[in-house]
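This is the structure I have questions about; it appears just below.
Missing here is one protein chain; the remaining ones are kept as they sit in the complex.
Every chain is named by a letter (A, B and C) in the order it is written, and numbering of its residues begins at 1.
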Amino acid sequence: MTRWAMAIDLDRCTGCEACVVACHAENNIRLVGPEEAARGRAIHWLRIERYYEGEYPDVRVRFVPVLCQHCGAAPCEPVCPVYATYHTDEGLNAMVYNRCVGTRYCANNCPYSVRFFNWHAAPWPDPLQRQLNPDVAARPAGVMEKCTFCVQRIQRARQQAADEGRELRDGEVQPACAESCPTRAIVFGDLDDPDSRVARLSRSGRARRLLEELGTHPAVFYLARGARESSGEP
Amino acid sequence: MRRRRFLQNSAAAAAAAMLHACARDEVAFIEQAVARSPHGPGESVWRGSVCQQCPAGCGVRVRLVDGDAKKLEGHPAHPVNRGGLCALGQAAVQELYHPDRLRGPWRLSRGQPSGAEPLDWEVALEELAQRLARAARSSPQGVWIGCGSVSWPAQYLWRRLAAALGLPPPVRLRSVEWEVEREAARRLFGLEDWPYFDLERADLVLSFGAPYLERWRSPVHYARALAEQRQEPRSRRGRSIHVEARLSATAAAVDRWIPVRPGGEGWLARAIARELLALGRASERAAAHYRRWFPGPDPPPESLATRCGVPQEAIAELARELAESERPLVLAGGPMAAQRHGLFHVAAALALNVLLGNLGREGGVLRPRRFDLERNLPPAPPLATLAAGLQRLRGQAPQAIVICDADPVHMLPPASGVEQALHGASFVAVMAQFLDDTALLADLCLPLHAPLERFDIVEPEAALHTAAIGVGAPLVEPLGATRHPGDIALALARALEVGEALAWPSVGALVEQVLQDLHRRTAPGGTGDFWSFYEDVLDRGGLWEERPALDGLEAAAPREPIPEPKLDRDASREPSLLLAFETHVRTAEGRGLHLPWIQQLPDLLSTVMWDSWIEMARADARRIGVRTGDRVRVSVEGQAAFEAFVVESPAAAPGVLALPLGGGQRDYGRWARERGVNPLRWLGAGEVEGVGLPAWGPVRARVEAAGPGRAALFGRGLRAPEDRPLRR
Amino acid sequence: MNPEDERLLLAPVERGSRGLRLGLVASALAAGVLCACWGYQIAHDLGVAGINRPVFWGVYITNFVFWIGISHAGTLISAILRLTGAEWRRPVTRCAEAITVFALAVGGLFPLIHLGRPWLFYWLLPLPNARGLWPNFRSPLLWDVTAIGTYFLGSSLYLFLPAIPDLAALRDRATGWRRRVYTWCALGWRGTPRQWHALENGIRVMAVLILPVAVSVHTIVSWDFAMSLQPMWHSTIFGPYFVAGAIYSGIAILVAVMAALRRGLGLGRYISETVFDNLGLLFLTMALVWAYFTFAEHLTVWYGNEPAEMAVFWERVSGRYAPAFWTMVVLNFAVPMLVLPFRRGRRPGPASLVAVGVLLGMWLERFLIIIPSLANPRLAYTVGRYVPSGVEWGITFGAFGLFVFLYHLFLRCVPAVSLWEMRAGAAAESDTSLAPEPAREGVR
Partner (left out) sequence: MNRVRLQALFDDAPLARRAVARLVEAGVPPAAIELRSATPQPSLPGAGGRSWIPLAALVGGCLGALAGVSIASLTALDRPLVTGGMPIVAPFPVGIIAYEATALGAILATVARAVYEAGLRPRRTPVGPLDAQLAAGGVLVEVVTADPALGRSCLGDARRLALVPEERPGS
C-alpha cells in the first residue's frame, strides 16, 4: 500500500519560487493576464505564503509553501455533488476535470484555499502550445483544478518500474516543485514505507502540519525553522 | 560509431557550404539526436544543456517530446546548481516558444514603426559587413561593439573578429553593480574575476546588501549553500545575518536582518572593522593592509553609528559574534554597489574578510577555478570593461555600433550615454532574440537562436571553487531563420576576407575543437575515445571537476586607497528616499519579464504580479492617504517621474520608498510592453567614485496619491490570524 | 357574497386592465434582462461575473438563498393559518401560496446560473447515465436538489388543489379556447358534496404534510454553509436561524404583495385592515425572533474569540462590510421595532414600507453571511475582495422582474382571492341552517 506524502523543510526554503514556475511548466497552468490577475483569478497550484511578524525595525518573515495538502479526510471531497474530486487508494486527492460541473463548493470548503477555478478558457498563442506537457490535460472553462502531486509523474515512474519489473524506489517519484527546488527543501515519497525519507522527516520533532486541528489529516509535513535534532532525520 | 561518421560528414559539408553551414549541420544534428533516441514518437527524451537566462551557467536537463522542448530540470551533478533550477531558468522553455520572438532579420528605422522591413540573411550580413568595413576604414575607434552574451563562443569569436579587423575589443555589457564588485575584488584581492565565497562551509555569514538568495551571482548555488550551511552534515547550525536598508527576500530568509540607513552599509563595515581591530582579531599584516585601504582616521563610534543607523551596542555585538566564530564570511554587493559610494560599501565590507583572515581558507573567500578554454586557441584580447567602453563612447561618437545579445539601453542609467550614442551613430546593428529597448534603436536587427537551438559553451561568469563549463547542443529545430551570434561573426569574417583568422565552419566546430583540447587535458593522459567523451559531455550538458579545490587567495598589496564618502549635508527638500532593489526575477537587465510565467509570478514579499510597485511604510501611506493597491505619482528631485502601485509593508523604514528593478521596457514582446517602471531611468546619481561608471541609487523623491488602482496582488493578507493585534 | 364581488374578483382574469397589461409588459422586459445577461454569461464563461478566488460564491448564491427564503411566505403561513382555522386567512392564502411557487421557480434558477458548466446541470440528478456515475448524496447540494424539488412540487399542488372550484367557476363562465383550457384544469369539478368533502380533506392533509417540508428546505439551504469549515459558517444554529429569516422575509414580501394587490386591483374590501393588523403582529414576532438569532450567532463568535472567526466578525461589524451590516440591523430590527408595535404602524401603508425595507435587509443579511466568510479564509494570506459585475447585477435585477412577471400571469389566470373560501366565509357568518341530518344512502 502506498500513501503519497510530502515534507517541506522551512529551514531550507528561501522562498525563491522556482517551484511555482516549475509547477506551471509541468502542469499546463493557464496564463490569465494582468486584468484577470487583478480580479483575483491568477492560478498558482503552489504558492509561497509569507507572513510578517512584528513591525520595523524588528520584523521577521515566515515563508510557507502552500499547495494542495491531499488531506486524508479532505473537506473538499464529500461536498462535490458529482464525484469530480475523490480520494484515490494511494491517498491522492484526485480531481477529475471532465466530471466537474463547476459548483465551486469544494473550493469554499477547502481550509487551505488551494483550489482554483477556470473562469475562462485558456489562451495559448502560437507557438506557445508547443511547450504544453502532453501528459497533462488542458482544462476547459468552468472546471476546478488544483495540485495533483504531479500524478502524471507518479504514473510514469510506476510504468517504468513495471517495465523493469521492480518496485518503485524511494525518491524515484519527484513532483516538479521538488525536482526544481534549489535548496532541496521539498521531499516527496511514500508515507507507508517507514524507511522513506518523507516518513522519517514526518517523525521529526520539527514536523508540523497546516491547520492540523481541523482533523483533515494533511499529507504535507512542514519542518519548522531552527536547528534539526539528530533523531530520525535523514 | 554512427555518431562519429555523422559529425565528420557534417563538418565536411559545413566546410564546403560556406554560409548556411551552421544551420544545416544543426538540423542534421537534431535529426541524428531524435534518430538515436531509443524512444518512439510521444516518448520523452532527456538531454543535457546549459541555462543562459543569467550568467550563472547552471547545468540543465531538457525534456524533449517529438522534437519539442517541454521542461527544464537542473542537472543533479552540475556543481553550480546541483539539480536545482531557479524560476527564470525554468521559464527558459517559455522564451523558446514566445510568440513574439524575432524569426528573421529586420531593417528597422530607429524605433519608428514605419519603415521596418524583413530581410534575407544574405542581404543583412552583406550590409553589416559593408558598414563595418567602411567604419573600420574611416577610424577603427569609430566602431563600438558591445557583448552581453553569456555564450563563450559568441564572446570569443567576436573578440577574435574585432582583433582581426583591427577594431577595439568588444565591451562586456553587464549592469553597473557587477562591474563595481569586480573592481572591489581587483583592488582587495588582485583578482581579474569575481572571488568565490565558500558559504556552505562558513559558520557565520554576514552579507552586506548582496541579494545572494535572489539574483546575485548564482542564486541557485548560494541558496543551496545556505541550506547546507544550516544543516547537512555539520552538527552546529550555521548562522546568517543580512545587512540592507530594505527587507529583501534574502534578508527575510536569513536568520537575522539588520536594517541600515540607505548608504550606511559601508560605514557599518567600517564600524565593525574598528571593533575587530580593537578586539585584536586581525593579524598585523591584515591590519596594515586595512589601514592602507582606509587611511582616513576612524570616525568616533557614535558618529559611525549615526551614519549607518545601527546602534553602537548592536555593532559591538555583531563584531564580537564575528570575532568569536570559527569560520566567519562576509559577502557584499548587489544594488548597493551601484551607488555613488558603491565601491566604498563593497570594499569596506569585503575588507572584513581580510581582517578575519579567511582568505583562501575553507568557508572563506576563495580564488575561482576555471578551465582555460583558450589556452590552445588563437589568442583574442579579453573583453573591455564596461567603464573603459563607456569612456570611449563618451569620447567620440562612434560611427557604427554593434550590440550582441544585451539591452544596455534598459540596464544602464541614461547617464551612461549609451542611448545618445545609439541615436548619434550612423549605423546600429543589434543581435537579439526579442525587440528590446536597444533593438528598437537599431538600423539592422539580427535574430538569435534560443540557447536550446544552438551549440554553446557557457562558463559560469562568477566561477566556483570547481572549474565547470556548460555545453549545449541544438536540441530543437530553430523556430525561425535565426543564428548563433558566433556564427554571425564567422559569416562576417568570411565576408570581410578575414576568414583565415576565424577558420571554423561553425560554432559547432569550435565547440568540438575546444572539447577535444579539454579531453586531452582532463582525461587521464588524453586517453579514451574522444567521441564517447564528446557524447558524454553533450549528454550531461557540460564538463566539470568532480571535487572542489582550495586555491590560495592573498590580499592584494594596496595601491591607492578606497575613496571614502565625505559627509555631505543632504540639501534636498524632498521628504523621502527612493531606492531600487532586485528580486528573484527582477534585475537591472530586466531579463525574463517578457515571459508570462515570470510576470505572473507573485513577488515573494509584496505578492504583486504583472507590474512595478512602490513599497512604503504604512504610516507614510496613511499620511498621503493611500493604501495597498492604490496608484501614486512619484516625483524625483522635484520633477515628475512616474506612477506606480503602492504596497504597504510592515518592514519598510519610514521615509524610505523602494521600487523593484526591471520592467518599463518599451517593447520586448506583448507581455512586457510598457509594463511597470524602469528605475534606472530615474535613479541616476552621478558616478561611482573610483570606478568611473554611472551610479544609480537612492534619490530624494516625493509621492502623492494618484487615485485608486487595482494592483494584481496574489495574497492580500500580511499576518497570520493568530498574530492579529487584539481589538479593544 | 354578491355577484358584483364576484365580478370584481374575476375582473383581472376575465377582462384584465390597463395597469395589469402594462405591468405584464414591464416585468417581461425586466425578465428579459435576466435572459440576456445569462445568455451572455454562458457565451463568455463565468469569468464575466465578479466572483473570484477566494470569493467563489457571490450574489448568485445570495439571490438563491434570498428567493428560497422568500418562498416561505405562502405555503408555510397559509398552512399554519388553515390548520389553526384562522378566519382572516381566507383572502390571504391564495396570493401567499402563489408567492411560494414563483419565488421557488426564480430561486431555483440561481444554482444553475452559478454553475461553471450549466449545460451539465442534469449530472446532479440521479439519472442512469453513460458516465456510469450517480450523484454524490453526501453533498449538501444534492440535499438541496431533493428538498427544493419536493417543496416546489408540493407547494404547486397545494396551490392547485384549493383552486379547482374557482377554475370550475371560470370554466362555466368562459368561452372558446379559454373554456377548453379551464375545462381541463378544473378536472370536471361539479361541486357535489362528495367532491367538497374530498377536497377539504385533501387540503387539510396537505397542510400537515407541507409544513415539515417547508421547514426542512431552508434548513438544508443553511446547511450548504454550515456543513463547511469556513469561519462563521460552521454553526449549529444556522438551520433555525435561516428558517426564521426565511419566514421573516416571507412575511415581508407577503405584506408588500398584498398591499400592492389591494391598491392595484382595488381589493381593499377583502384584504382588509384586520388582515394587515394580524399579519403585522406575526411580522413583529418574526422580527424579534430574527434579532434573537442574529444576536446569538454574533455573541457566540465574539465570545469564543477564535482568530479565524474573529477576522470575519470584525470584517462585518467594523470592516469593509460594516456599512452593509449596520444598514441590515436598522432595516431588519430598528425600523420594525419602531413601527410595527403600533396599530397605526400595521396599516397597509407603513407596514408595506417596513416590509420593503426588510426585504432589502434580508438580502443584505444573506450577502453578509456569504461574502465576508469567503473573503477571509483560514490562511490569512489569501484575503479576498469582491465587487459584483454588471452581469451579476443585471441577473439580480432580472430575477425580480421574472418574479413579478410570473405573478402577473398568475393574476390573469386565477383570481387572486379564493372565491369559494370567501363565499364559505360569508356563509359561515350568516349561517342559520339547522343541524345536519344523516346523509341519505346512495345520493351522489
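Rule of thumb we're sticking to: a contact is a pair of C-beta atoms (placed from the backbone, for glycine too) under 8 Å apart; a residue touches a chain by one contact, two chains touch by 3 or more.
Please read all numbers here as calculations on a predicted model, not as lab measurements.
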{"item": "Which displayed chains the hidden chain touches across the whole complex", "value": "A, C"}
{"item": "Of A:77, A:145 or A:190, the one touching the omitted chain in the full complex", "value": "A:77"}
{"item": "Among C:133, C:322 or C:387, residue touching the chain not depicted", "value": "C:133"}
{"item": "Contact with the hidden chain (one of C:19, C:188 or C:304)", "value": "C:188"}
{"item": "Chain not shown, touching residues in chain C", "value": "1-3, 6, 126, 132-138, 142-143, 146-147, 149-150, 153-154, 157, 161, 164-165, 169, 172-173, 183-202, 205-206, 209-210, 212-213, 216, 220, 419-420, 423-424, 427, 432-444"}
{"item": "Touching residues (missing chain, whole complex) on chain A", "value": "72-80, 83, 85-87, 217"}
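Everything that follows uses one rule, which is that only the chains that are shown with their structure count from here on.
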{"item": "Selected pair, greater C-beta contact count between B-C and A-B", "value": "A-B"}
{"item": "Centre distance in Å when chain A and chain B are each reduced to the mean of their C-alpha atoms", "value": "31"}
{"item": "Centroid distance [mean C-alpha coordinates] between chain C and chain B, Å", "value": "66"}
{"item": "Chain B residues counted as touching two or more neighbouring chains", "value": "715, 717-720"}
{"item": "Two or more partner chains touched - positions in chain C", "value": "378-382, 384-385"}
{"item": "Chain B residues within the chain A interface of the complex", "value": "42, 65, 68-74, 81, 83-87, 89-91, 93-94, 96-99, 213-214, 219-220, 223-224, 226-227, 230-231, 236-237, 247, 249-250, 252-253, 257, 259, 479, 584-585, 596-602, 604-605, 607, 609-611, 617, 649-654, 675, 710-712, 714-715, 717-720, 723"}
{"item": "Contact footprint of chain A on chain C as seen in their complex", "value": "44-47, 50, 52-57, 111, 114-117, 120-121, 123-124, 131, 133, 135-136, 138-142, 145, 224, 227-230, 374, 377-382, 384-385"}
{"item": "Chain C partner contacts - residues on chain B that touch it in the complex", "value": "715-722, 724, 727"}
